[in-house]
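Only one protein chain is missing from this complex, and each of the others stays in its spot.
Let's turn to subunit A:
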Amino acid sequence: MVVGLREFTLRTEDGSGKPVLDESNGEELKQVQPSVAIVLGNRPVESPGTLYITSRKIIWLSDVDMSKGYAVDFLSISLHAVSRDPEAYSSPCIYTQIDVEEDEDESDTESTEVLDLPKIREMRLVPSDSSQLDTLFDVFCECAELNPEPVEEEEENGDSWVFGADQMDVRGGGEEDAEWQMSQSPTSVIGHTNGDEGLAQPMLELQINDQRFEDAEEMAHDSESKDHH
């Protein structure tokens, strides 16, 4: 379940260099922040780049190297905060902690030279315009809330699986099996085109008859009242 940080290089082919989003699954762009540098773990700063915040994840794409980009799902972000103390980091930034798969030799993974993205536990996003930090923080909060743990969904699946099993038990008996088919088949007959037309025709005739009948009654009333006067 825990994915962590990953490479992201899917850009639209219209030349804008924007990331390709999973729009068919409802992913939408919430915020674009140009001129953002990124710091992964203790690695050196990478810039310049553009930050894209979607309803699902954070994407950082390099402005110069079109094959360079990173993404992390909100599901994997443990916490985020605004960092302004120059002692912690030289520039004000959004500080994030990323949930990673627990590993036995985790202590020395970050110090190794090889970039192992899923092991990165910290990410800093440094916008050149630091007045945007609070806005970015708020957008991060909003999007994090859009991505609750998928636990409930799993529970629902579990329920429906149990429910499905119950249904199978009920249908186990021979009689009920026949009933099930009975209730199914009339529906399909009514739904049939020929059946519809056959039904519609008498209905129309019936209505015409009704109208004539009402008209006749009214006319009768009219003539009656005329008679009285």
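The rule is simple: a residue touches a chain if its C-beta (ideal position, glycine included) is under 8 Å from a C-beta of that chain, and two chains touch if they have at least 3 such contacts; residues count from 1.
Definition applied: contacts and distances are computed from a predicted model.
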Q. Which of the following names does UniProt give to the chain that is not shown: "Sm-like protein LSM2", "Spermatogenesis-associated protein 17", "Translation factor GUF1 homolog, mitochondrial" or "SUMO-activating enzyme subunit"?
A. "Sm-like protein LSM2"
Q: Return the single residue from A:D63, A:D99 or A:D116 that touches the missing chain.
A: A:D99
Q. For subunit A, which residues lie in contact with the unshown chain of the complex?
A. 77-85, 87-89, 95, 97, 99, 122, 137, 140-141, 144-145, 148-149
